[in-house]
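Apart from one protein chain that is not included, each protein chain of the complex appears where it belongs.
Here is chain A:
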Amino acid sequence: MTQSNHYDAIVIGAGPAGLTAGIYLSRAKLNTLILNHGTVGGQLVLTHEIANYPGVEPTSGYKLASTMKKQAQSFGAVIKTISQIPQISVDGSLKVVKVGDTSYTASALILTPGGTPRMLGVKGELDFKGQGISYCATCDGEFFTGKEIIVVGGGNSALEEAVSLSKYASKVTIVHQFDHFQAFPAYVEEAKANPKINFIMETLVEEFVGDGKLERVLLHDKKTGERKWFNTEGAFIFIGYQPNTEFLKGLIDLNERDEIVVDADMQTSVAGIFAAGDSIAKRYRQVTTAVGEATIAALAAANHVFELKRTEKVTA
């Protein structure tokens, strides 16, 4: 390992939380590296218009993320795009991040890997992505004009998007695994009042098939155990987000939903490892909450680094 691979702090993820942490750490004159897998800006770049970021006129998420990136870089933070998932270990007070053949070390680590849309994970799902299976009604709804489609899920997005898809599709069937919805009552009522929307409850989607494009889905009725094929040319999947924390298993404490458990200083179960944003255990996932937590995490991490430097000097 070369000397240049040692940083005061390393941030994993460059969404709004990671970029905020980068801004605070580098502004505190800490040598900071941000390692990001995916698009810089994270889910923020997916937001067509962000209208609830205080002090900023409604703007595109893409623009706001670009500004955050430039701001972090202007204070000296180094942003590196990585194609492999980092492996993290702890060596005394040193945190070691291995990406492929390269090892980086730091006194403090801030984890901000965010979340990604949950996939069903069933046979055929990947094969028909973009050829009948979609995760975005506003993007792909028009391709299903006059066609019969299904919407998988029972939360707010599933019901809201089913209503919006009914403008294009001839019929929308919501397939949900439970006998009740997790969505707000207003969304459920709106969907139920829509004559184009049908419901199949307590049913799982088990397989997607077709010749080049989606033609049928295999449904499994949980009550009767019966499996039957359902003809459809489109399936929209809205089953929530999952935290990107698979690579952290065994390193720090995660809860039963695989979210990172943190204390009031955003410190994880390991001293010197902090976390912020959508991947932590919390109720509200917004850009403002992500940047707020990242501020706390960065200040606490900076404190941790300065404290380590001070004790090293004292003992030297």
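The working rule: a contact is a pair of C-beta atoms (placed from the backbone, for glycine too) under 8 Å apart; a residue touches a chain by one contact, two chains touch by 3 or more; residues count from 1.
Operating definition for what follows: contacts and distances are computed from a predicted model.
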### Summary
Of the listed "3-isopropylmalate dehydratase", "Thioredoxin family protein", "Acyl-CoA dehydrogenase family protein" or "Sugar ABC transporter permease", the name UniProt assigns to the chain that isn't shown is "Thioredoxin family protein"
### Task
Please pick, from A:10, A:23 or A:40, the residue that touches the omitted chain in the full complex.
A:40
## Note on the structure
Contact with the hidden chain, among A:129, A:220 or A:282, goes to A:129
### Task
From the listed residues A:75, A:143 or A:199, report the one that touches the chain absent from this view.
A:143
### Query
At which residues does chain A meet the chain that is not included here?
37-41, 45-46, 48, 60, 62-63, 81, 83, 129-136, 138-140, 143-144, 212-213, 234
